[in-house]
Structures are given as structure tokens and as C-alpha cells.
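All protein chains but one are shown in place.
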């Protein structure tokens, strides 16, 4: 009776990441793990919330925004190239050093990792409530990003055997 | 034989959050997800550890505390209204802006989200070891909060299909 059936097929095998931070190092870690999981054929979802939205912003367009949204938009980084390290950033020197080291060691930089995730079919979902609160519009985000809320996140996470808040 | 049974009923479907931070934005995210999960009928547990305890403190009462506990108690925020943003706090201006935006956009503020979680039956567990280390007594926390340790946390997490450290 030992060999009944392990039926692992019944278990969810997705990987879901809630990227809440716009620290360069945390965004980097998210995409390295996401790409690894996608290469192992897991369905992968990245849900970008709050500061995490900055990772997939393409530019600031303050046209037609109210003052508070303009202020938030102005002060936050736009896109992967402007992110800072979570520590030892030293007015940008740390993130500059990190990028330099990565290039020397032939480690993929964040923009490449993001492109690679897109190619591998990783789902990018921007948190609608965060967009609302921070005054970020869909056209300010990378193309092809879905918009979703907490139900979208939870549904993806429930279909996953690894869910991380980063 | 394909349609044997998927028996998803056997799988745990709880949601467990270890709220370690007292950043306003992270506490906000925790309660938004917790309330969403409770609305989807998942059993939800929030385990408040370390700085996360500040989210459910109601007041500082330093009576009868030793010096170190008094110092910790004095320097930490008490309750949801005193929390700061994890970044761009700018001496409080950032969290003030965030609250203002939320009110304008009719997004529930943190105190409402907490009340709503209570009403929906979300379990609130305060980490006993953190309380001990930080010198926080049960009567300084919101009413109806359970006290528990690592075993309590792990038991809840093992009965969950989504567990996040926030």
C-alpha cells in the first residue's frame, strides 16, 4: 500500500512574489528567483505594490495630476535604473558600485532580468489600490502589465507553493 | 481514473501574516490582504512580533517598568495613528500625505482596517518573547489580543497555504 500515489499533480506549484519594496537589491533578488522558477516551469506571478510599483515605472508624467500625486511621482525612482540599495547606498555610490561589480562578474543587471522575466511569461500585476494612492496611472508603467487587487494576489498565491513578501 | 478526486479540502487554506514591522505602509498592506482573505472565508491569523507590536499598542504606561523598558516604550510609536512610512517619511510629512491621499480617495485608513479585521474574526496574536524583550505588557495592547509564541505561529502557518513575513 506504500505505492498508492503521491499525486503531487494535485498540489499547486506556482510561485508568487509580492514586491513591496523598490530597493535595488530586493528587486534584483525577486527577479533572480522569479526567473529561476520560470525556468523550472512554475507559473510565476509578481505583484507590484506600493514602492514596488517604482520598479516597473517607465517615466514620470505629472500632466493632469493633483499636487500630492505630483509630489509622490517626483520624489520616487522611475524604473529599474534609478533604484537604490536597501543599505550602504551612500548617496548612490553603493548602488553604482553594485552595478559595476555585477557587470564585472557578468551577472545580469536588473533591466535584463526584467526583460528575461517577460520573455519567460512571468505575470506582472500592478496593485490597483497602490496606484490609486500613489497617483500612478497605467500609462506610466511598463507595457503589458496587468492591473489587479488583493483578490488577484490571493488567487495567485493560493495556486502557489511558494509565496514571498519582499 | 482521471477524475479520481482533487480533494482540495484536505489542503490547508489559512493565511498567516507575521507582522514584524511598524511601518505604516507595511501594516496597511498586511491588513488589506488579511481583510481580503477573511472576506474570501480563509481563516486568517496575524502574528505581531517585535516592532509589529507597536501597531496594536493602545498607550504607553511606564508605571512599574524598569529603565530599559521605559526607554523602549517611550521611543516607539503607540498604535496605528503614530506609525511612519518605511521611506519618504520626511519627519512625518510623508505619512501625513499618505493619510490625506487615502482619505481623498476613500481608501480605508489603518484604524478602520484593524477594526474590520477584528469584526471578520481575524486572529490577533502578540509574540510573547517580543513582549518580554521590549517590556510591553498585555494591558498595553488592544483588547482581545491573544498571546503566543513560536509554536503558535508555526501551527497557524502550517494550517495556511499563504504565510508572509512582513
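Structure notes:
For reference, chains read A and B in written order, and residue numbers begin at 1 within each chain.
One rule holds in what follows: a contact is a pair of C-beta atoms (placed from the backbone, for glycine too) under 8 Å apart; a residue touches a chain by one contact, two chains touch by 3 or more.
For clarity, every value in this text was computed on a predicted model and none was experimentally measured.
Touch with the chain that is not drawn comes from one residue among A:40, A:75 or A:151, which is A:40. Touch with the chain omitted from the figure is made, among A:76, A:98, A:136 or A:150, by A:98. In the full complex, the hidden chain is touched by chain A at residues 6-8, 11, 13, 15, 25-26, 29, 32-33, 35-37, 40, 42, 86-88, 97-98, 100-102, 104-105, 107, 161-166. Taking the complete complex into account, residues 10-12, 18, 20, 49-51, 68-69, 71-72, 75-76, 129, 132-135, 149-151, 153-154, 157-158, 160, 163-165 of chain B touch the chain not shown.
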